[in-house]
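Contents: one structure, followed by commentary.
With one protein chain removed, the remaining protein chains of the complex are shown where they sit.
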Amino acid sequence: MTTVAVKPATMAQALTRALRDAMTADPAVHVMGEDVGTLGGVFRVTDGLAAEFGDDRCTDTPLAEAGILGTAVGMAMYGLRPVVEMQFDAFAYPAFEQLVSHVARMHNRTRGAMPLPVTVRVPYGGGIGGVEHHSDSSEAYYMATPGLHVVTPATVADAYGLLRASIASDDPVVFLEPKRLYWSKDSWNPEEPQAVEPIGRAVVRRPGRTATLITYGPSVPVCLEAAEAARAEGWDLEVVDLRSLVPFDDETVAASVRRTGRAVVVHESGGFGGPGGEIAARVTERCFHHLEAPVLRVAGFDVPYPPPMLERHHLPGVDRILDAVGRLQWEAES
Amino acid sequence: MTTVAVKPATMAQALTRALRDAMTADPAVHVMGEDVGTLGGVFRVTDGLAAEFGDDRCTDTPLAEAGILGTAVGMAMYGLRPVVEMQFDAFAYPAFEQLVSHVARMHNRTRGAMPLPVTVRVPYGGGIGGVEHHSDSSEAYYMATPGLHVVTPATVADAYGLLRASIASDDPVVFLEPKRLYWSKDSWNPEEPQAVEPIGRAVVRRPGRTATLITYGPSVPVCLEAAEAARAEGWDLEVVDLRSLVPFDDETVAASVRRTGRAVVVHESGGFGGPGGEIAARVTERCFHHLEAPVLRVAGFDVPYPPPMLERHHLPGVDRILDAVGRLQWEAES
Amino acid sequence: MTVMEQRGAYRPTPPPAWQPRTDPVPLLPDERPYRVLGTEAAAEADPALLRRLYAELVRGRRYNVQATALTKQGRLAVYPSSTGQEACEVAAALALQERDWLFPSYRDTLAAVARGVDPVQALTLLRGDWHTGYDPYEHRVAPLSTPLATQLPHAVGLAHAAHLKGDDVVALALVGDGGTSEGDFHEALNFAAVWQAPVVFLVQNNGFAISVPLAKQTAAPSLAHKAVGYGMPGRLVDGNDAVAVHQVLAEALAHARTGGGPTLIEAVTYRIDAHTNADDATRYRGDSEVEAWREHDPIALLEGELTARGIVDEDGIRAVREEAEAMAADLRERMNQDPVLDPMDLFAHVYAEPTPQLREQRDQLRAELDAEAQADADTGAAAGPEGAGR
Partner (left out) sequence: MTVMEQRGAYRPTPPPAWQPRTDPVPLLPDERPYRVLGTEAAAEADPALLRRLYAELVRGRRYNVQATALTKQGRLAVYPSSTGQEACEVAAALALQERDWLFPSYRDTLAAVARGVDPVQALTLLRGDWHTGYDPYEHRVAPLSTPLATQLPHAVGLAHAAHLKGDDVVALALVGDGGTSEGDFHEALNFAAVWQAPVVFLVQNNGFAISVPLAKQTAAPSLAHKAVGYGMPGRLVDGNDAVAVHQVLAEALAHARTGGGPTLIEAVTYRIDAHTNADDATRYRGDSEVEAWREHDPIALLEGELTARGIVDEDGIRAVREEAEAMAADLRERMNQDPVLDPMDLFAHVYAEPTPQLREQRDQLRAELDAEAQADADTGAAAGPEGAGR
């Protein structure tokens, strides 16, 4: 057995690699979207694919998101596995009807006769100084749509593994890519990608005893940082990375909260009507008698995503997380 | 003073009356949508308006929802107050980008210089035997979109009052009309419409002591029925009708739950990622030490809306609500 | 050479050297709808085809009448009749090869049935026991599409996929005049033209979108004139002339099959019945207009030609009608049976595998139903078959 060097790679590189490996493994996999071909996508995630697999496997489409997703539906009906890129979060909205009324329902509507293995890649979230409409966190919309899987990686290895799993899934997957983690680096062996659990398994990123931070995507590194900082305050925080919002891993999350007795849900998406409400509610349903305090939420404010110069006030940061942890009624402890 | 007979009217009639009165009171109010003119809308809510106010005030548009809402935005920019009808819940999805990216944001984007007083009427929910795409409960999407008000009446009087308030609001309002209550009747004096609280106030529809049912729109009558049935089991249930999902009336809801110590959120929309998660989470945040049991949720299943012959299994009914009430850990009482 | 390369790389040229990329003239439709019946061209039509079209038209009309009757008997939730439009429905189905695909709109039950879908399965959506009642792959008929125009990009994508795979498959997509106003119509036609996908779009311009007449829908000279804006040919045809529709469709399908790319066809027809059984058409149109169109009935038009040319006699006509009656009787009988429903199906097909959450919900519903059954048994009430209580 040869030893392969484990080299640092960015999340964007891991995603490119996942697409390339999926296209190599299965000729049915087609990549399509705006600027995905010659340019390699505005985030360069599809870089090199058109050169390697040809324009018909990695296609620059006309500029029309409903058309992109709608034609992908037809291609999937014919047995292909389209991987659609939406250029930015907010530019997936024109495709909303196709997503909700067709992509999410075709399997159910036809009693499984017509599955739609479509992967919709959506770069999401803020923190990169994008002007309006370039930094939305739209996961609440997708979570509320039965028939979709909603997946989001937080690490380089997961980016690869979860994207491969999404493309391989016979169900449609909305694959949310945290924009500001595209250039995050990690040691990762591209020659022997770590096996990744099937879609739907959360993971404990950092074990801890006194409270659980439940989070996903771009907020995972922030929560890990907060957990480090919390040690100074005497808190030993566990960090759970959900990885998949649908299906939701109740088991892992509830087990953690039962152990720690306290929880804060952290995400960048707006709080009201956002994912945190669902998560807090289901944790409370399952762990009520283990809870020392209500499950709290640290989220983006309930405002349209702010302009670049104000986004730092909006994004959940370490201090805001620690403040919430501090409000978990520690006095009840003694 | 002449006494006016308080006559029974349907919710649809009250809505028509609200539109008519608003159009009479303010020439800036324009009604537009598919079939709203000559036909009076598929639910006849705009019946007679084109005849009375002319085609230019009540306009049959081309069949294109993004176009309808997009042109309404432009009309509002010029000082009109468009009231847009989306023919059915699912047919509002093509207008999603206009709603999220423009309607919800224009006021904020322009620091208030350009308010958009647009009312988007959406008949929603099931229970009328509609085929697919005709029975969606889409409120979760709108709740998760800052910049929109989300309002939904459950009574004939509220239908009138809340629609008038919505049209009068300088903010955009998604006005959700529970389809299956269109023909519900109530004694209501159309000559002297009852003053309705401003948007954002919940109301206790039925006072009770032992648990609170938190609900809105089409589920309000179901909850009232459940509350009646619950008396036989010895439960005295309070029923709170939210009326407005955004803004949310934390005060009324939390006061009720603090009184009763137990709560169930009831809605027809799917449970996962639906409004109930938000509501349960915020009630828990505010009333944790008053709660004898976790806030439970009774909702539609997490499936695409079922075909007519199966919808009765999907819709939250009296039994399912009472089951949930029964799981509120009454043994802890003694 | 990839499909993309075939199209050549466009290089923008400064206006002094600018060239139009396609000659627009051949893309423009005829000035008037193309007709065969009642013209000299009718004599050349193949008698066998005429007979087949006729039998299907009569059958189709009978199906529309029967389905509408079933709504009155509470056996169908709703039925959008295509009475008056049968020539389009039937010609669409007959012009296709078996390996081709049909993408119907919500009104096109008849086209699906004419293509081979079981007449009862085609009504599942409208009876309400499930959504799509047939396996789309069996006859290559996509699910009847309720959200208007959304099926058009699907047809383009499927045709493109088949083209990429080198399969000889063409997709035919149906849409109404109202549906042409939707953004999805535009995006689908544009993708089709850019990809030169083997797809044909048939607009049934029946004059109305529910109550809204064409003048409030478009200001175009004709809907077929939209084609040139995508760089594809537009054709205008008399939608009540089954032979003309069949011919124009056959030409467009052959054009697509041989690499010629997409075509937009506007068939000028009329919706004789109300929008659906639930609609009241008297609110927005007068009888005289309907009468004018009854004079131009697709069945009568074809029957005139058939009898004039002696292709069928009275016996032949009677045989066709009897066959249609038999179909209607069978439909009636089968629709009078209550469908057997399993509420657990709610959870079975949302995903390839139910999520843990759906399994919990399925168990909850099963427990509720068991408890109900137990209660019924205890009180001696007979548990009626599912759905009978509607």
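Should a chain be cited, it is by its letter among A, B and C, assigned in written order, with residues numbered from 1 in that chain.
Rule of thumb we're sticking to: a residue touches a chain if its C-beta (ideal position, glycine included) is under 8 Å from a C-beta of that chain, and two chains touch if they have at least 3 such contacts.
Computed from a prediction, not measured in an experiment: that's the story for all the values here.
Engineer: Please identify which of the visible chains the hidden chain touches across the whole complex.
Structural biologist: Computed over the complete complex, the missing chain touches A, B, C.
Engineer: Can you say which of C:Ala227, C:Ala274 or C:Ile299 touches the chain missing from this structure?
Structural biologist: Only one listed residue reaches the unshown chain, and that is C:Ala227.
Engineer: Touching the left-out chain: which of B:Gly70, B:Gly129, B:Pro207 or B:Gly317?
Structural biologist: B:Gly70
Engineer: For chain C, which positions touch the chain that isn't shown here?
Structural biologist: Those residues of chain C that touch the unshown chain are 4, 7-16, 18, 20-24, 27-28, 31-33, 35, 38, 181-187, 190, 193-194, 196, 205-208, 213-222, 225-232, 238-241, 261, 268, 270, 289, 292-293, 295-296.
Engineer: Where does chain B touch the missing chain, residue by residue?
Structural biologist: For chain B, the residues touching the absent chain are 54-56, 59, 61-62, 64, 66-67, 69-80, 82, 94, 97-98, 101-102, 105-115, 146-147, 149, 169-171, 200, 246-248, 250-251.
Engineer: Touching the missing chain, which residues of chain A?
Structural biologist: 34-35, 37-40, 42, 60-67, 90-91, 93-94, 129-134, 272, 301-304, 306-310, 313-314, 319-320, 323
Here, only the chains that are shown with their structure count from here on.
Engineer: Tell me which has more C-beta contacts between its two chains, A-C or B-C.
Structural biologist: Answer by contact count: A-C.
Engineer: So how far apart, in whole Å, are chain A and chain B when each is placed at the average of its C-alpha atoms?
Structural biologist: Their C-alpha centroids are separated by 31 Å.
Engineer: Taking each chain's centre as the mean of its CA atoms, how far is chain A from chain C in angstrom?
Structural biologist: 39
Engineer: CA centre of chain B versus CA centre of chain C: separation in Å?
Structural biologist: Chain B and chain C have C-alpha centres separated by 35 Å.
Engineer: Give me the residues of chain B that touch two or more other chains.
Structural biologist: Residues 66, 90, 93-94, 132-133, 272, 302-304 of chain B each touch two or more of the other chains.
Engineer: Out of chain C, which residues touch more than one other chain, so two or more?
Structural biologist: Each of 130-131, 147, 183-184, 345, 350, 355, 357 in chain C touches at least two other chains.
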